[in-house]
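Only one protein chain is missing; all other protein chains are in place.
Just so it is clear, A, B, C, D and E label the chains in written order, and each chain counts residues from 1 on its own.
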Amino acid sequence: MATYDVTAFGEGGIRLSVPVGDRIDRVSSFEVGIAGTEANVLAGLSSLGWSTSWISALPDSALGRRVETQLRSYGIDLGGVRRVPAARLGTYYVEYSGAPRPTQVTFDRADTAFTRMQSADVDWERMLDTRVLHLTGLTAALSDSAMEITAEAFNRAKDAGVTVSFDVNYRKNLWSCETAARVLHPFIEDADILFCRYDDARDLYGLHGDSDSVVAQLSEMSNAGTVLMSRSGTGAWAAVDGVVGHTPALPVDIVDRLGAGDGFAAGYLHAWLDGDHDNAVASGCAMAALALAQYGEQVVTTRDELRGLITDPGRSLSR
Amino acid sequence: MATYDVTAFGEGGIRLSVPVGDRIDRVSSFEVGIAGTEANVLAGLSSLGWSTSWISALPDSALGRRVETQLRSYGIDLGGVRRVPAARLGTYYVEYSGAPRPTQVTFDRADTAFTRMQSADVDWERMLDTRVLHLTGLTAALSDSAMEITAEAFNRAKDAGVTVSFDVNYRKNLWSCETAARVLHPFIEDADILFCRYDDARDLYGLHGDSDSVVAQLSEMSNAGTVLMSRSGTGAWAAVDGVVGHTPALPVDIVDRLGAGDGFAAGYLHAWLDGDHDNAVASGCAMAALALAQYGEQVVTTRDELRGLITDPGRSLSR
Amino acid sequence: MATYDVTAFGEGGIRLSVPVGDRIDRVSSFEVGIAGTEANVLAGLSSLGWSTSWISALPDSALGRRVETQLRSYGIDLGGVRRVPAARLGTYYVEYSGAPRPTQVTFDRADTAFTRMQSADVDWERMLDTRVLHLTGLTAALSDSAMEITAEAFNRAKDAGVTVSFDVNYRKNLWSCETAARVLHPFIEDADILFCRYDDARDLYGLHGDSDSVVAQLSEMSNAGTVLMSRSGTGAWAAVDGVVGHTPALPVDIVDRLGAGDGFAAGYLHAWLDGDHDNAVASGCAMAALALAQYGEQVVTTRDELRGLITDPGRSLSR
Amino acid sequence: MATYDVTAFGEGGIRLSVPVGDRIDRVSSFEVGIAGTEANVLAGLSSLGWSTSWISALPDSALGRRVETQLRSYGIDLGGVRRVPAARLGTYYVEYSGAPRPTQVTFDRADTAFTRMQSADVDWERMLDTRVLHLTGLTAALSDSAMEITAEAFNRAKDAGVTVSFDVNYRKNLWSCETAARVLHPFIEDADILFCRYDDARDLYGLHGDSDSVVAQLSEMSNAGTVLMSRSGTGAWAAVDGVVGHTPALPVDIVDRLGAGDGFAAGYLHAWLDGDHDNAVASGCAMAALALAQYGEQVVTTRDELRGLITDPGRSLSR
Amino acid sequence: MATYDVTAFGEGGIRLSVPVGDRIDRVSSFEVGIAGTEANVLAGLSSLGWSTSWISALPDSALGRRVETQLRSYGIDLGGVRRVPAARLGTYYVEYSGAPRPTQVTFDRADTAFTRMQSADVDWERMLDTRVLHLTGLTAALSDSAMEITAEAFNRAKDAGVTVSFDVNYRKNLWSCETAARVLHPFIEDADILFCRYDDARDLYGLHGDSDSVVAQLSEMSNAGTVLMSRSGTGAWAAVDGVVGHTPALPVDIVDRLGAGDGFAAGYLHAWLDGDHDNAVASGCAMAALALAQYGEQVVTTRDELRGLITDPGRSLSR
Partner (left out) sequence: MATYDVTAFGEGGIRLSVPVGDRIDRVSSFEVGIAGTEANVLAGLSSLGWSTSWISALPDSALGRRVETQLRSYGIDLGGVRRVPAARLGTYYVEYSGAPRPTQVTFDRADTAFTRMQSADVDWERMLDTRVLHLTGLTAALSDSAMEITAEAFNRAKDAGVTVSFDVNYRKNLWSCETAARVLHPFIEDADILFCRYDDARDLYGLHGDSDSVVAQLSEMSNAGTVLMSRSGTGAWAAVDGVVGHTPALPVDIVDRLGAGDGFAAGYLHAWLDGDHDNAVASGCAMAALALAQYGEQVVTTRDELRGLITDPGRSLSR
């Protein structure tokens, strides 16, 4: 039996943000958090009691330890994290904003410890000692070697019978639609569980039509048993063995717009691991809503709370 | 003539809260406030110029003084507060939240200075030297002796011709509906002014129907000249000598969901003391709105401001 | 060719505020900002790359330097600011609030360095070395000498062929409608660019009707080539050589209700200086929206961001 | 028997400060406290359980209420405070600093509600219903009417047999040594309890020599039974019926340099009221040390803590 | 070979503190940390790379998770922590202070999840799967069952050949010197590594004389191969197989007076585990100094930093 329930490979970084209404041009203090789409998924799963493992590389410095400290606090196993002396850490800056400005994310992630990681640096045995391996398209965009390790991990996991979860997670600031569409196609085709935003399906592959139609088209592109498609503010669509269903988003007072997609993936995988297929998409939607209602990209919750949101939503005060 | 306009008996405690978007699981600092449903009513009345007195017990410690310091700042007379060496203070934790999670209140109030207070510890002369005595069903739930003192105060006040104001204020975390319904019935029956939430009328006594009907049923259960029934977000219903009226809630940008009911009671009693029966329910609704629009459970306002909200509502900027 | 693109004359002061939900009655710390309607306009223009100059007087003290430091940070030239020893600085207090209370602004601006400034204290050569001179009705209300300097500046600029921009900016806490209407009439009549809120047109001159009608009436009162009329929440109306047009306000999550009118003027003047008459009102509306979405009264932005809001509005996340 | 133990007359104001290391030139938030030398003395006495009353005038505004709220929280009776509409509040700015810069205090206190107060505005009956009346030379410097009321209060108290405590408290920013020396001489001569700093004795009256000699000279100038002279960092000298004694200052880690003199007066008067003449100067020194070790000008303590500092000083950890 | 390097049994709690200069009487926010003498030792050891395990009980609540989250962030294994529904968490309040007041620690730790823990609740196999078991006299004072488990753990470890480290850690607020002396005697006698403060040796067992003499007397009382005695501000004395040596304390700018003793134990055990007996006491002194120079009770450091403090002390700036 596998040591870990879910393992993921990806970059972690530090996130410096200013609250809604402030500008980096005049900032006097940055809020500090951490980020990393795959690690975010693991954090959510850990808070729900699953055993998780993260494969990555960080600088051997106080900033690198800042990332480790927080990930460890969620309960993620960091035995697969390589510590690289004198290396850079991915840093990104967030200027939260309400209308009329968008929340603005700026990356300073060139030449980091992670982007220099090579296949030989990976503890492959640890990577595959898991029920589910979670990978994303974001990582494939970071560097050639990051892409190669992602592909190697994908293929090794398939060979080893590990369930592979793949989130398309396209970022226009990192690469073009054309390149991303080409590079990510094999992952989409062969993942066991596929996550893809409606907008990414449209931008990368030109899928169009209503959501039911787009998720069905995605399902045809992929051999995944389950295809999950989220659409901001309206909820999620699932195509399970070709059958399409829709689960509406929960009403939410947005506190932090980042991390909802990762919360969705964590919520879905949580129910999947439990074998609770009936509530899996609702679990994803509830975790996405929690992500939006909390500061930071990692969802902090409990099984009891998540269950309550699914079975008894809408309470505004509990005392 | 009585020394005090309004006197109340109840527990006071310290309130440790985290803002919307944060979790106690990871809190690095707690906002500190104080709480106590009856003291909240007195604070609102004091800020409107009335002479108020609080009968209670607190530990003789820095935490106990923390409660006293703030209550004194509102102008409440604390001569009736017993200071108990080496005793505990009721503490409660609040995790504010917007949708999808409810704001979560957790109590750590076992075995406090107040719950151990006995009838012999009460300065009864001071308790009755007042125009109005305000009591609540929450206090009756805290301990046997708290319930006995509440009942004794109720009866002594009735005997002495002091007007008795009673707020049902049911808390499901403290006792069952059945017990509460039975214990609180005599207070509901004989109060002079009765406050009861719509939900409490439904949960304790099975009253149902529209709000007009429920307040009328409450009015039949009670000998109170005035029965006030609030319903979250929609306003208040009054049954005055059996005649039912409705006053809509003011539009409000909610900052702190706690304390609205106490604000309502303070606003109503304020107008009642002034003999301004026409504006009494509107005054309650305005104070409830102020409570929701301010941090903390005690309403900070002035007579001028309150009057402005009733006569000239809806302004967004005054300069 | 003029040294400055836009010059303005007016008072600057310090602004002490408490956030939504707090009360000055219990404040433990004040947020510190600066204010001054004309300086606000210059700050917005400076962030868009224009050369600006401010004519004013400040106390020669740490508080006076607090104002200078921040204005200088925007890039405004302060060579025309007189430093007065042992003088007072205009101070104002803001209690932000959502419904049901209005945001409350209180002034402590009697007898300041600025209100004592005389015509002889002004560096007139510097004042007129500009493409546009921006004046407001607020300044005319501060003291007799402030009014006289405003009038002298207005007339000198007209004589010198400098374009005069005038914002009516009536403040009921400073003077009566009748006095203001009488004193401000000549400015309204002869300004080249006139800004006037709908409410001011109604309150000072009894103009009524729908917005199209009121802006047309304003246009008839004035010889200004362009009359701009803003109406809170609904956008702006322009009468250009008598032709009326409407530009709707952008949707905005309000963070700070103060400074929108100044942002509007800055945005309009920015496009005017660029000769971009087609986008001038939209530019004003976008700057007004930015002002509302940021803390503080001065708009912090860039040409790129402003252009994006006009050509590609409505994005909620950029990454 | 008198209603109050100690009554004082003086101005109260708001204090805006920046911490050590920051400059007002660049301040982004002010810490808010309150100040008033006489009120500070009352606050210290109230925390030790004495009944105190403050005679003053404040604007009827949120800022005025800010002062009242805090003074009320200490337990000071504010029935003798006049609320003046549309008046100014004394404001002062503090830039804390360690070496090499001095802590810098700047006043903006012209034309306040208090400085306009007239004898007819005073509730004289309340003023004299006290065991001790505490007055200071600072108040005599604020305005002609403040000086006249101080003198009238002094004389009425003497006539009524109320013990008069007087603190010279010279402020060079308010008036010259010559004027102060002349105006304050009668108070020094006839006070029952006299407080005077070593530096004030030297600057106003040219007294010189070592501390023993200066306090003896002060004692000769005065009919006061007790003359207390404090000298920064070295402690206090008392001349009781002509007998001189010295009490060394307690070692202290200075947190806030302001308020030590008022703490000293409160500590001395506390012991005097208790009739504990042996510990009176030590009590003053301990309260002065507490003032320096706490933020804010009012000493927060208890009788137990004060006693502990006198009988068992020097502990660094209590657990 | 044992799974863990160091295992400890003890209570964990939440710590609410106010900074130097503030008083709980007026606190508006509490800094939140966690505490627990044995867990503190483990945290220090984890940051130096050792594998650690904590045996304890916590409430199954957000507050309980607050403790777990932080301990997990240090890398401590929490598999041996029992989660008890509806239980209390030990809470303690700290008022930091410089002279003249002591830092004041107040406990609210009655009837917690930990004090109710029984021997049958302990995972004994996990407890003994370790190279070193660390126990303290503080835990023995918390409840009868806590004392019994401590004794059982001590004896089982001795039987199993696990090295037992024992820290006397007497707290006068928890029990009398007489009781503590009697109860703790067997632990002192049979520990393998014994930590004892000079003051505790004096207060519990009447040992007196200079430090060399007292540590020698302690060494005679005990069969421990190594006896470590720390004395606040002056350093540590070791008696190793009867040979006494002294290591002076490092100069330190104290930021937080709590946790130095736990830091000392962690530093000593770190070197002991490394077999580096020459630097063991210096390592303890350096960790104690780090504890005093950082906020919070757990030392955050690295092997490199610790080594640098021992080999190249006294640098004030590294750039």
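Everything below uses one rule, namely that contacts are C-beta pairs under 8 Å (C-beta built on N, C-alpha and C of every residue); 3 or more make two chains touch, one makes a residue touch a chain.
Remember, it's a predicted structure, so these values are computed and weren't measured experimentally.
K.L.:
Please work out which displayed chains the absent chain touches and list them by label.
P.N.:
The chain that is not shown touches these displayed chains: A, C, D, E.
K.L.:
Using the definition of touch stated at the top, determine which of A:2, A:27 or A:221 touches the missing chain.
P.N.:
Touching the chain that is not displayed is residue A:27.
K.L.:
Of B:3, B:28, B:213 or B:234, which sits in contact with the chain we cannot see?
P.N.:
Of these options, the touching residue for the absent chain is B:28.
K.L.:
I need the residue numbers on chain C that touch the omitted chain, in ascending order.
P.N.:
Chain C touches the chain not shown through residues 65, 69-70, 72-75, 302.
K.L.:
In the complete complex, which positions of chain E touch the hidden chain?
P.N.:
73, 250-253, 255-256, 286, 289-290, 293-295, 300, 305, 309, 313-319
K.L.:
On chain A, where is the contact patch with the chain that was removed from view?
P.N.:
16, 23-32, 61-63, 65-66, 69, 88, 91, 93, 95, 104, 106, 108, 110-111
Heads up, the rule we're going with is that only the chains that are shown with their structure count from here on.
K.L.:
Which other chains touch chain C while also touching chain E?
P.N.:
A, B, D
K.L.:
Looking at chain A with chain E, do both copies bring the same residues to the contact (over half shared) or different ones?
P.N.:
Here the answer is same, because the shared fraction of interface numbers exceeds one half.
K.L.:
How far is the middle of chain C from the middle of chain D, if each middle is the mean of its Cα atoms, in Å?
P.N.:
45
K.L.:
In chain E, what residues contact two or more other chains?
P.N.:
Each of 23, 25-26, 28, 65, 69, 104 in chain E touches at least two other chains.
K.L.:
Can the chain contact pattern be summarised as a line, a ring, a star, a complete graph, or none of these (other)?
P.N.:
Drawn as a graph, the chains match no named shape, so other.
K.L.:
Could you list each pair of chains that touch, in label order?
P.N.:
The list of touching pairs comes to A-B, A-C, A-E, B-C, B-D, B-E, C-D, D-E.
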